[in-house]
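Note that one protein chain of the assembly has been removed; the remaining protein chains are unaltered in position.
Here is chain A:
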């Protein structure tokens, strides 16, 4: 069996174990070892999470509080505390960012990490996952499980395998085998309805799914047919999308010797603009506001900025504005540091006004409602 020839990535899916319930147990040690259910309004509400002790009795999330209480008479209901979850979730995310910036949070308690290239230079995603889980335990006192594989889908399925407080690696050579043996209802996106539909067509495992042709799947499952066809072959190209949005992007330089001539400053600024352009392109954003930062030899700081009508990412365009700012008024003193920063970035990508390489940027204007 051959693994599809795609650039191999290393994806970790980290999932906190019974997150809400564990947080409740963390904050109130008397709850440890007891079946608890987290839900908005006690018995009248709906269970939004259950501790492992409660799960033994069949208590599940989204179950009516009354039913849960019936299944497990000892069940203790605790209130949700989203601020606290957020606080802990932030701590957990900080751990992630120590390893990679490619973090895609799915909710407060789970996230995908792309560690193909990571900040620790550690080639083993399994070891990274172990590290991350240990750090989470140390800093928050909570257990996390992890799944490690070549794409988001398999990583997510794998994180469930050795839950709680465990991890599972599906290395590239085992991917196909793993998927073939997988129960169809464990496939991400297969809910109750889809499960029944699959069962009706005699699809119970990954292997059954693999036996169906693309045409068959598309005919019976519509657009998602293609998705299932690929996924069971280990093909899932969805990227880990980090949602961290940049507010600004800058580059600056401190000089060995203080400069007093604008001509020399321009020369330095050219280099800085190069760097800004490179970073803008790397992040695939453009900015509207150009800020020139000037630190004088007496360490006083001055910033001059200008907001343009359109987003720019091109060095020449940045320099045009920088020049304007530089000559806006005379220098008070000799200069020890210069910097250029771009803010008002088009992170939403909604209003991207394409700035072409050549200087022929004509822009369709809009009515300003």
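Heads up, the rule we're going with is that a residue touches a chain if its C-beta (ideal position, glycine included) is under 8 Å from a C-beta of that chain, and two chains touch if they have at least 3 such contacts; residues count from 1.
One rule holds in what follows: contacts and distances are computed from a predicted model.
K.L.:
The hidden chain: which UniProt name fits, "Protein FixA", "Recombination protein RecR", "Beta sliding clamp" or "NADH-quinone oxidoreductase subunit H"?
P.N.:
This omitted chain is identified in its UniProt record as "Beta sliding clamp".
K.L.:
Even though one chain is hidden, which residues of chain A still touch it in the full complex?
P.N.:
Counting only chain A, the missing chain is touched by 309, 350, 359-369.
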